[in-house]
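Here the structure is laid out as structure tokens; the discussion comes afterwards.
Yeah, one chain of the complex is gone here, protein chain that is, but the others are all in their spots.
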Amino acid sequence: MELTVKKAKLWMEALNEKIQKHKEYLSELDQAIGDGDHGVNMARGFQEVMNKLSDADYATPSDLLKDVAMVLMSKVGGASGPLYGTAFLKMAMATKNKEKLTEEDLTLAVEEAIKGLEQRGKAQLKDKTMLDVWIPVHHYMKQNSPIDWGNLEATAKGAMEATKELLALKGRAAYLKERSVGHIDPGSVSSYYLFQTLAETMKEGDE
Amino acid sequence: MELTVKKAKLWMEALNEKIQKHKEYLSELDQAIGDGDHGVNMARGFQEVMNKLSDADYATPSDLLKDVAMVLMSKVGGASGPLYGTAFLKMAMATKNKEKLTEEDLTLAVEEAIKGLEQRGKAQLKDKTMLDVWIPVHHYMKQNSPIDWGNLEATAKGAMEATKELLALKGRAAYLKERSVGHIDPGSVSSYYLFQTLAETMKEGDE
Amino acid sequence: MKKIINHPERVVTEMLEGLVAAYPNQLKLIDGRAVVTRKNVPVANKVGIISGGGSGHEPAHAGYVGQGMLDAAVAGEVFTSPTPDQILEAIKAVDSGKGVFMVVKNYTGDVMNFDMAAELAEMEGIQVDKVVVNDDVAVEDSTFTTGRRGIAGTILVHKIAGAKAEMGATLADVKAVAEKVVKNVRSMGMAISPCTPPAVGKPSFTLGENEMEIGLGIHGEPGTERKPLATADEIATELTDHIFKDMPLSSGDEVAVMINGLGATPEMELFIVNRKVNQILKEKGIGVYETFVGNFMTSLEMAGCSVTLLKLDDELKDLLAAHANTPAFKK
Partner (left out) sequence: MKKIINHPERVVTEMLEGLVAAYPNQLKLIDGRAVVTRKNVPVANKVGIISGGGSGHEPAHAGYVGQGMLDAAVAGEVFTSPTPDQILEAIKAVDSGKGVFMVVKNYTGDVMNFDMAAELAEMEGIQVDKVVVNDDVAVEDSTFTTGRRGIAGTILVHKIAGAKAEMGATLADVKAVAEKVVKNVRSMGMAISPCTPPAVGKPSFTLGENEMEIGLGIHGEPGTERKPLATADEIATELTDHIFKDMPLSSGDEVAVMINGLGATPEMELFIVNRKVNQILKEKGIGVYETFVGNFMTSLEMAGCSVTLLKLDDELKDLLAAHANTPAFKK
């Protein structure tokens, strides 16, 4: 199964739906250990992504992902704006000019996104950030060919849930020290949605 | 029965006790249609009155009442400070040099107090102020000789309760317009305590 | 009751100590009297200006003591007018021989206590005069009632009477300009949450999640009307409408605007209200000479605001623009 422009758009639509639907939940998670805006930020950003995509035609998934990146960068703000912006930009750059993305292409794209996230946010595995979802997912993708998208989703979900027990060292949750333990990281949940909707899109087979 | 210096002191002690005990009730009444400080004001003032009286010896009730007036004037503040201060000062002036106050003396004292209150506060009967207790009580005193102190107390109480249905025209309650109806006037309650404790003191017979 | 205090009965004293500790070169406290004066009173050849009232309205009134505004402020207990002896102390401290002018808000208690102090001061040979501020249009003015309350417009009286006195004006001239301000200033307030006087310990009223009080003062009292919570634009419209009804303004008039927070209102909300007030005035062709947005006359931790409009002429404009340097108001 490959990611076409059409599928990339479906992915973004599904992700947007997910985020709008769980906007309050994401904000609640962020109120517990952050400043309570993650849901609002993501919902605002992806609404703008939808506005952008609805008007546009793209030759490659890369072009589409680049636009997603630019919108997130300029409409989200906070930590998640530049981080997701960077992640999508790196995915776009890693897949430049390709009409369809193979599973290998996607694996490489996620790898580049992680490098971008690490460079921007200076966080590591187990710092209780969205990286705690991205890294295990990438690990799973590298080890499994072809990818079982159901398993990938389960991996993302487990990784997201595992952030609950971590002590935050980066992001706002770090200011709570021990009190950050026992709460799921909001950015890990939005990243889980990202991979969950990607998996669903990929599972749906070629159109 | 006459009001001696000793009895005047007992009166003030009883009044102070009453006020301290009902401090919160008086403030609650004032929160409903005023600024919520009447209990606090009266309690602070009469506590100071007690401090003053405990150190002092007086030749006449008038001397004692004058000290009460001065303390209230300088320790209560708000509307009730100058008003009660004036009332006690006028009572002191009306009974100057008398060793014991007869019922006639007291009636005159209350009459003078009312004149003072009217002059200071520019309120009239039915404006929903403490005058709505003072005036009916004075009326009762003038009409009944000897005074039945039980009836006097009942008159004060009835007058106090009747303020509930009045529309306030003076004092802070006037700002509530129609909303002032249905609440007892706090100053009328403290004035009721004043006459209630006077009646009790007078009823206890000569010592 | 949640407050950052030590003891409900010590709040006024401790607050004034903390204030004077913050501005030791500008202010001093008359011990035991709750009177804050400029450090250098009496100011030679100047009419002394004093104001005051109950506490709980901070920065009013001690925050306005300083060059170009007050010479002294007298603090009563929370929401309780100060007593005549305190006020007398302030009068004596600021009199340079040129007389003392009192800015009094129109509450029965305040008026009585300030008047008694003035009588005592006059017995000591000090010339005293006063203005009674009654800017709140929530309740109609009437000779049968207490009349209107003084609220945030009082600060503009401090500013303008203070500037006039600073220029060396006589007591009569200071009074004349203060009365001109009172004649031309109107306010109206609203709140979405009550306050809790420290010594009482209970909120002054309770409001539902979707209710607001319109037409209330600055003492935690209920207002003239309880209504469903409206938008900022609707609130701004209602408050200014009330003012226009009482003081018609026409195209070409010029005003100063004060959007006053009652203590717990985020400045964000005050600016949103100002946005609409400004639009309304512009639409009517009324010029906005100057705008003041902030907590000027508060009611402890009440959330809400008032809108004040002062109609200006050239004299008032000049006095409003004059130099002032107090903890809470600088020009």
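Going by the order they are written in, the chains are A, B and C; count residues from 1 in each one.
Going forward, contacts are C-beta pairs under 8 Å (C-beta built on N, C-alpha and C of every residue); 3 or more make two chains touch, one makes a residue touch a chain.
The structure presented is a predicted model; accordingly, all values stated were derived computationally and were not measured.
Although it is left out of the displayed model, the omitted chain contacts the following shown chains in the full complex: A, C.
Only one of C:Gly63, C:Pro84 or C:Gly109 touches the absent chain when the whole complex is considered: C:Gly63. Note on the undisplayed chain: of the listed residues C:Val35, C:Ile50 or C:Ile235, the one touching it is C:Ile235. Contact with the undisplayed chain is limited, among C:Met15, C:Ala34, C:Ala178 or C:Ile286, to C:Met15.
When you scan C:Ala161, C:Ile286, C:Cys305 or C:Leu320 for touch with the missing chain, the hit is C:Cys305.
Interface with the hidden chain, as seen from chain A, comprises residues 24, 27-28, 31-37, 39-41, 44, 73-83, 120-121, 169-172, 174-177, 179.
Within the complete assembly, residues 2-7, 11, 14-19, 21-23, 55-56, 58-59, 63, 192-193, 209, 229, 231-233, 235, 257, 259, 263-276, 278-279, 288, 291-293, 295, 298, 300-301, 303-305, 327, 330 of chain C touch the chain that is not shown.
Note that in this section only the chains that are shown with their structure count from here on.
Contacts between chains form some other arrangement here, matching none of path, ring, star or all-to-all.
Relative to the C-alpha centre of chain A, the farthest chain centre belongs to B. Relative to the centroid of every protein C-alpha atom shown, the closest chain centre, again from C-alpha atoms, is found for C. The distance from the centre of chain A to the centre of chain B, with each centre set as the mean of the Cα atoms, comes to 75 Å.
Between the Cα centres of chain B and chain C there is a gap of 32 Å.
In chain A, there is no position where the chain touches two or more neighbouring chains simultaneously. Shared interface positions of chain C, i.e. residues touching 2 or more other chains, are not present.
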